[in-house]
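Missing here: one protein chain of the complex. Every other protein chain is in place.
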Amino acid sequence: MSEKILHLQELATMVKGEIVGDQDLMISGFGPLETAQPGQISFLAKAAAKDMIMDSQASAFLVPMDITESSKTIIRVQNPYLAAAIIQNYLLQKPFVAEGIHTSAVLGSGGSISEELSIGACAVIGDGVTLGDRVAIGPGVVIGNDAIIGNDCVIKANVSIDQGCEIGNRVIIHSGTVIGSDGYGYATDNEGVHIKRPQLGKVKIGDDVEIGANCCIDRATFGVTWIKSGTKIDNLVQVAHNVIIGENSLIVAQVGLAGSTTLGRNVIFGGQSGASGHLSVGDGTMVAGMAAVHGDQPAGSVLAGIPAIPAKKWFKAAILFGKLPEIIKDLKKLKKEVAQLTRKDGSE
Amino acid sequence: MSEKILHLQELATMVKGEIVGDQDLMISGFGPLETAQPGQISFLAKAAAKDMIMDSQASAFLVPMDITESSKTIIRVQNPYLAAAIIQNYLLQKPFVAEGIHTSAVLGSGGSISEELSIGACAVIGDGVTLGDRVAIGPGVVIGNDAIIGNDCVIKANVSIDQGCEIGNRVIIHSGTVIGSDGYGYATDNEGVHIKRPQLGKVKIGDDVEIGANCCIDRATFGVTWIKSGTKIDNLVQVAHNVIIGENSLIVAQVGLAGSTTLGRNVIFGGQSGASGHLSVGDGTMVAGMAAVHGDQPAGSVLAGIPAIPAKKWFKAAILFGKLPEIIKDLKKLKKEVAQLTRKDGSE
Partner (left out) sequence: MSEKILHLQELATMVKGEIVGDQDLMISGFGPLETAQPGQISFLAKAAAKDMIMDSQASAFLVPMDITESSKTIIRVQNPYLAAAIIQNYLLQKPFVAEGIHTSAVLGSGGSISEELSIGACAVIGDGVTLGDRVAIGPGVVIGNDAIIGNDCVIKANVSIDQGCEIGNRVIIHSGTVIGSDGYGYATDNEGVHIKRPQLGKVKIGDDVEIGANCCIDRATFGVTWIKSGTKIDNLVQVAHNVIIGENSLIVAQVGLAGSTTLGRNVIFGGQSGASGHLSVGDGTMVAGMAAVHGDQPAGSVLAGIPAIPAKKWFKAAILFGKLPEIIKDLKKLKKEVAQLTRKDGSE
């Protein structure tokens, strides 16, 4: 990873930070506190861990605003974690190198494929496919007919994108993920036989979406399953047919979203949580790991539990769950005592 | 999707429906109420939403029997949802087009491969494999030695079917799914080292089964892991070694079935639910999403919760879960009051 060399002041400007210390440092890379080398910049997420920068070999540190001075060179910023990500991305940025189309890759006919791209070995691109500029298609990727992939996308090894799906710009899709598999829809006859409902829609993925490894995003029955721009999906996530996920949402690993459910923007679903179908989940809703959302949820909901209820309420209840045997014991004792009192009372 | 053009009366006969209105309409396709075009047929699932057909541009509508008349042409049927699926499949039906074996596909020796099939680019077929008529093998599919695949199957991109597994007729397997991976079986020695138990069985899949994307169906330790005919499995489902799933069952996304568990026919497991190993789950059992089935279940069970209990009982309890803090508060107060009463009572 060859990184750029930059003047500290440039970096400070980039993250709207204020330098305290040596303004003239040259920075050649980024590293975590423990392993950063001299010449590199690091970051401290919380002021409480202030002493850790004393043990680090980094030459400069992104720190929260409540640290005002240090014997080391610091850049004070509102959000050191964010500033670190911005600087690190900048330092690692390198021009796209088009490796062209591997001789073992198989291309269909009639598409529109940028000249500045990379298509890996044994990738299979269908007919009528559009691939934008600076796209990197990994080895073993299969893209179905008439799919559209925007600019600057990275599609990792063995991803399957089925026919007609549309991927925006700057989208990253990790290995093994399947985009555009059929939705799970059947009509059942009197004998209990399930008749497949044709799945004729597609999947549409906005800009700057990242999708983890081995996810499944089903195509819509009609219309679209839609992951809107800026949303980040972790590994092994199931997105059923006709689901819509709003902008900048975070869907953590192994979440399952059932058919036709709509999430607003900046929604967070914790790991292994789920939502049943045909729900509307408002903007900014946060769902705890392993929670099960049933019923529509207003914007800003904070939920936990199966079924999901307001998280505060759930947490209070959940820590008392183990007391059920004691509760029942207490109840029995009370019943006996009250019965005795009532008897005496009645006999007076 | 070029569709057939059919006389309305033909369609009504196909779904055992009764036309009220223009018997002579020609129908050229199917669409949902909102987007259907003139000349197309649509459907209304429930009589309560009757007014929706007034706003639709479709020329005819499949409706439930309790709608007896309409200013639009209707076909009255017992189950409009089912009738719609039947008609839609019929209209979309097209003859299989054998595309042959792609030059980049790799075929083993000694198998029996139909002449009327399609094998996609970079697919790899082992030795001794049987592929039936009108089979469509997607790009990147890997089929191990001696596997058998029946007629009219669709195996989508990047599926892996390991050696010796048997797939019936009209089976659909979506991208990324793995059939015949080793079961998870170890014997542990005194030092806590796990010795792999050889997994020598296979996977057998009946007719008309559909398996979603990125599922795992493990081979049996000995004998078979068996998905019986008509069963439909959603995405990311785990079926462990020696599991047997009866006919026409529905296994929704992210379900996990542990080793040697047997499900009856027409069983439903909701999303993210699971069953522990060596269970027997009777015919027609319904398991709610995220439920965990432990212990054998008689036919017709309706279950929810962790561990799963009768769903009615669980739902009643679950909505009260958040009241635990209140319950404990009430109990404390009662205990104090009763203690006071008992004291007074004793002092009399």
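For reference, chains read A and B in written order, and residue numbers begin at 1 within each chain.
By our rule, a contact is a pair of C-beta atoms (placed from the backbone, for glycine too) under 8 Å apart; a residue touches a chain by one contact, two chains touch by 3 or more.
Quantities reported herein were computed from a predicted structural model and do not represent experimental measurements.
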item	value
Of A:Leu8, A:Val252 or A:Val293, the residue in touch with the unshown chain	A:Val252
Touching the absent chain when the full complex is considered, from B:Ser70, B:Gln238 or B:Ser280	B:Gln238
Candidates A:Gly108, A:Gly192 or A:Gly271 - the one touching the absent chain	A:Gly271
Option touching the unshown chain, where A:Cys122, A:Val135 or A:Ala311 are the choices	A:Cys122
Which residue of A:Thr13, A:Ser112 or A:Thr342 touches the chain not shown here	A:Thr342
Touching residues on chain A - with respect to the absent chain	1, 31-32, 35, 79, 81-82, 84-86, 88-89, 92, 102, 104, 120-122, 138-140, 156-158, 172, 174-176, 210, 212-214, 230, 232, 234-236, 248, 250, 252-254, 265-266, 271-272, 289-290, 306, 318-319, 321-325, 327-328, 331, 334-335, 338, 341-342, 345
For chain B, residues in touch with the removed chain	104, 106, 122, 124, 140, 142, 144, 158, 160, 162, 176-178, 181-182, 184, 186-189, 192-198, 200, 214-216, 218, 221-223, 236, 238, 240, 254, 256, 258, 272, 274, 276, 290, 292, 305-307, 309-310, 313-314, 316-317, 320-321, 323, 327, 330-331, 334, 337-338, 341, 344-345
